[in-house]
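Below is the structure I would like to discuss, written out as C-alpha cells.
One protein chain is absent from this view; the other protein chains keep their places.
So that you can tell them apart, the chains are marked A, B and C in the order they are listed, and the count of residues begins at 1 in each.
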Amino acid sequence: MVIVMATDAGTAEVEAVVDRVTAAGGEAFVSRGVSRVIIGLVGDVDRFETLNLAGLRGVQSVTRISAKYKLVSREHHPERSTVYVRGVPIGPDTVTLIAGPCAVETPEQTLAAARMAQAAGATLLRGGAFKPRTSPYAFQGLGELGLRILADVRAETGLPVVTEVVAADDVEMVAGYADMLQVGTRNMQNFGLLQAVGEAGKPVLLKRGMSATIEEWLMAAEYIAQRGNLDIVLCERGIRTFETATRNTLDISAVPVVQGLSHLPVMIDPSHSGGRRDLVLPLSRAAIAIGADGVLVDVHPQPEQAKCDGPQALVAADLSRLAKELDALTGVVGRQASTWWNRPLLAG
Amino acid sequence: MVIVMATDAGTAEVEAVVDRVTAAGGEAFVSRGVSRVIIGLVGDVDRFETLNLAGLRGVQSVTRISAKYKLVSREHHPERSTVYVRGVPIGPDTVTLIAGPCAVETPEQTLAAARMAQAAGATLLRGGAFKPRTSPYAFQGLGELGLRILADVRAETGLPVVTEVVAADDVEMVAGYADMLQVGTRNMQNFGLLQAVGEAGKPVLLKRGMSATIEEWLMAAEYIAQRGNLDIVLCERGIRTFETATRNTLDISAVPVVQGLSHLPVMIDPSHSGGRRDLVLPLSRAAIAIGADGVLVDVHPQPEQAKCDGPQALVAADLSRLAKELDALTGVVGRQASTWWNRPLLAG
Amino acid sequence: MVIVMATDAGTAEVEAVVDRVTAAGGEAFVSRGVSRVIIGLVGDVDRFETLNLAGLRGVQSVTRISAKYKLVSREHHPERSTVYVRGVPIGPDTVTLIAGPCAVETPEQTLAAARMAQAAGATLLRGGAFKPRTSPYAFQGLGELGLRILADVRAETGLPVVTEVVAADDVEMVAGYADMLQVGTRNMQNFGLLQAVGEAGKPVLLKRGMSATIEEWLMAAEYIAQRGNLDIVLCERGIRTFETATRNTLDISAVPVVQGLSHLPVMIDPSHSGGRRDLVLPLSRAAIAIGADGVLVDVHPQPEQAKCDGPQALVAADLSRLAKELDALTGVVGRQASTWWNRPLLAG
Partner (left out) sequence: MVIVMATDAGTAEVEAVVDRVTAAGGEAFVSRGVSRVIIGLVGDVDRFETLNLAGLRGVQSVTRISAKYKLVSREHHPERSTVYVRGVPIGPDTVTLIAGPCAVETPEQTLAAARMAQAAGATLLRGGAFKPRTSPYAFQGLGELGLRILADVRAETGLPVVTEVVAADDVEMVAGYADMLQVGTRNMQNFGLLQAVGEAGKPVLLKRGMSATIEEWLMAAEYIAQRGNLDIVLCERGIRTFETATRNTLDISAVPVVQGLSHLPVMIDPSHSGGRRDLVLPLSRAAIAIGADGVLVDVHPQPEQAKCDGPQALVAADLSRLAKELDALTGVVGRQASTWWNRPLLAG
C-alpha cells in the first residue's frame, strides 16, 4: 500500500499515519520528496484497509498494490482452471459453444433451437426463463414453466442447461432444474444473489456488468468464491460507451487481461455485445483467436417471431457457418472443440 | 413508431410490415424516398412492440416515438409531485436536506451524526445498515442491529429515517424500521427488489445506476410505480465516465431533463458523485441552483474513523457552512427549506 | 514518483531500477512487502520521466505524484488569476457573460445578436467565422469576411470580440481582428495551434476536448503558457458519455476541481453542453452557483434560420430571464457582474 501525502501536509500528519500503521502491526517507510511525502506500507493489507487511512488529515491518496481478490486470482492459483458442467469442460484446452434462445417461449421453439445448437457443435444449451427487462411492460419470461421446458429439452437432446437466475430467493428452485446458473449483467453487483449462487452447488456463469471495471468483475467473482464455489466462468458481453453503432462495445482485450489476473475461464457473448446478427460471426472469430474459452450465442428457429432480442439471434444457416469457422480456428489456437464431450450424455 | 427500411428492401418486404401492422389494428403510412422507404405507424404502440417488427426482413430500424414509461411521466401527470416522508415534503416548493452517516457503526456515532445533520437543517436522517460493497472483504453494515440504532436515533431526534434495502427478502423487515426505503445505484435494475419496494407501502428513494441512461432510470421507477407506489424520489449520484479526478461525474443536466420528462422529485447526492469532501459544498450549490428538490449528504462526527467513505463525509464545520449556503440559495430559487416540517415530530 | 514492481520481480530487477535512478542523480527508497516491492523516488521528476523506467524488466507501474504542468498550476502560482480582454475582467471576483451567435452569417444578424447580448449584460461578444464542422458538407463559416463583420459590430457596440481560430496558419490574421482567440474542443490537442496562439499576444479561451481528462486539458493550457502567454481562460463544454438525452454531459465538477489545481479562470458553455435551448438557463444557474467565472452562450435573433446549432440558441426573452437570474445569483456567490466594464468602451 502506498500513501501519498498532500503537498501541505506537515510532520504531525505524516506521524499520525505512521503511528496508526505501526499500532496495527505494520511497517511504514517514509520517503520525503521535494514537494511531498510518500509512505510505503508493508504488512497485512486487509488490516490496513480497516484503518481508514484515507480519512486522516493530510492524506491525498491511498493506493492498494496487491490484488483485492484472492480466491479467484492467479497469484494464489497460478494454473488456469477448467470448470465442468455435467462433464462438459470450459477451460484452457477447449473451445466451448453455448447456444440457445434468448428466452424460452414454447416447448417447440426451445427444442428446435436446441437441435440447431447441437447440430452446430454446441455442448451446452442456454435459454432464459427469468428475463430481467428494462421495461416493466416487456416479456419477463415464463418462470418455472420455462425451466421445466428446458429440463424436457435436456432429456430429449442430452444438452446440459445454462439459465439465468435473478433473485436470491429463486436460486434453490432454479438450481433444481439447471446445470449452470447464469448471473446477468444487471445483477453483477447484486451481492446477495452472488452469495446465494455461491452456495448452490452448481457452476456459475458470471456476466460482466455493462459498466463494470475488470477489477469489480473479479471482486464479484470473489463473492461467489468466498461461499465455497470456485466453479465460475466469466463472460464478457460488451460495455457501455459513447458508440451507438453497436448495442455495446465488446471489450475483447478483457480476455487476455482477465486470463492474466485470474485462473477462471473466460467466454465471450457476441450476441449481446453487438446486438446485431451480422456481427455475431466476426466477433466469435475474434473471440476464439484471442484465446477465449468459448462463446455464448443466441439462436432462434424464427427470429422474426422472437419475444426477445430477435435481431441478434442466429438462424440455421448462420449457425452452420459459425460451426465451420470455429472449427477452423480452434485448431489454429491449439485447442479442441468440446463437441464430443456430450456424447456420453446423449448415449445415456 | 417509425420504421426505416434497408436500401435494398423490396416491395414485398414493405408489404410484410404493413400487413403485420394492420393485422394488429394499426395504420401504416408508407413514404417512398429516393433510396429507401420509411413507414410511420399510428395506433397502439405497446401492441406494436409485441410484433417484433425489427425482426422482419428488410427492416433497418424501428424507433419508438412516445415514452416507454407512463405512470411516472409528465405526459400522464403534468403537475410535478411532492412526496411526503412522515410529513416531510420533497418536491417543487421546498429544498430538502437529507444527511447522516454513510454507514451506521455505533449508537453514539449515529446519534452524533444525526445531531450534526439536524443542526444544519436536515429534516431526514440517512444511514446505511446494509451496505453493498464492491469487495467481499469490506464492512457490509450492521444489518438489523443498525436499523434498531436508526430507530432509536429517530426516537431521540425526531428525524425520519431513510435507509437502503438490498434484497427483496429484506424489504418487509427494513420497512418495519424505515420511513423511506433507498434503492442503491447497483440495484437500480434489480427488478425483483424494485417490485418489492413498490409493494412495501413506504416512499422510495431510487438512485440512478452508475451507467444508466435517464430513460432506463425512469423505467426502473416505472417498475415501482406499477406495483401501486408513486411515492418515488429520484436521486442522481454521478455516472461513470473516463474522468478520474472525481469518483463519478455528476450529471447535473439530469435534473432539468428528468423534471421535464417525469413528475417525480429529483435530488442530488454530491457526496458519492465527487467522492471528495471538498466538492460537496460546491456541488450542493449547483444542485439547488439548477432546481434540484434537495440534496443527500454524508456526515460523520469523526471521518477519519469512518468504516465507509470517510474521505467524502462532512464534519460539523462543513455542515454549518452548507446550511448557510443552501439557505441563501433556497430563496433565490423561490423555494422554502423544508426545515420547519419536522417540528411537530420533535414536539411529539 | 512511485514504482511498483511485479510480484515475480527479483533482486536484480529492483537493483536495475535503483541504479538507473541514482545514476540520474535521484534517490530511490525501496520498501519490500510480502508479495512485492515498492520503490519511492525523490529528485527531479522530469528527469525521471526521460529514464523510461516503465520499460525496465519487472516494473509493473510507474506513478507520477507531482503535477505534470507547472506554469498553469496553483502549486507554482497560488493566487487565482484574472484575465483581462480589452479591459473586461474574467476571474475570481466577477461573473462574465460572453454571448453571441454560434456562426457569423450576415452583418444584420450579427449586430442584432450583439445588441441582444449587450442588453442582457454580456460584456464580450462571441461569434464564429471559422467553424470546424463534423461534415464537409456543412456550413464552414464566412472566414475573414466574418471577422470583418465582427470588427464592425465591435465598433458599433463596444463589445470586444471572442472568435475561434482553427489553424496555426490563420492565427496572425485572426488575431488582427479578435480580442480573444478561442481554441475549440476538436483542437484542444492540436499542439501546433496551441503554440501559435501562445505567441499571438492575445488572451485565449481554451475549450476542453470532448473526451479530455482534466489533466490533459491543463497540459494543453501548459503548451500555450510555455510560449509566454498566461492569459488563458478555460471553458468546460460537456464531455462525451453514454447518455443521449443531452448532446454532451456537462462536467460541472470540473469547475471546483480545476480551480483547485490551476490559477486560471474557468467558464462554462451551457449551450454546447446540453445542445438544447431549455437547458441553457438551468445550467447557467448551476455554473454560477458552483463558482464558475462566467458563462458563454449562443444567441440568435432568429434561431429557426440559424445556419449552425439553432436549437440551442437563446432568443431575446430567454436572454432577459438569464440576465435576471444571473444577477440574483452573482450577489449570492459574492461576486460582481462584469457588466459595467464595457461602459468606457461604449463611451469611447
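General observations
The criterion applied here is as follows: a residue touches a chain if its C-beta (ideal position, glycine included) is under 8 Å from a C-beta of that chain, and two chains touch if they have at least 3 such contacts.
Just so it is clear, the structure is predicted and the values come from calculations on it, not from any experiment.
Within the complete assembly, C:A54 is the residue of C:A54, C:A119 or C:L145 that touches the hidden chain.
Among C:A99, C:M219, C:V233 or C:I288, only C:M219 touches the chain left out of the display. The chain that is not drawn here is touched, among residues A:A9, A:L234, A:I288 or A:C308, by A:I288.
The chain not shown here touches chain A at positions 211, 213-215, 239, 241-246, 249-257, 260, 273-274, 278-279, 282-283, 285-291, 328-329, 332-333. Touching residues on chain C toward the chain that is not drawn are 46, 49-50, 52, 54-57, 68-69, 132-139, 166-169, 186-187, 189-192, 210-211, 216, 219, 222-223, 226, 240, 303-307, 310-311. For chain B, the list of residues touching the undisplayed chain reads 2, 4, 7, 29, 31-36, 38, 40-43, 63, 65-66, 75, 211, 240-242, 244.
One rule holds for everything that comes next: only the chains that are shown with their structure count from here on.
Copies chain A and chain C of the same sequence differ by a rotation of 180 degrees once their CA atoms are superposed, given in steps of 5.
Ranked by separation of Cα centres from chain B, the top chain is C.
Chain A and chain C have Cα centroids lying 40 Å from one another.
For this pair, chain B with chain C, the centres built from the Cα atoms lie 32 Å apart.
Across the assembly, chain C contributes 211, 241-242, 244 as residues in contact with two or more other chains.
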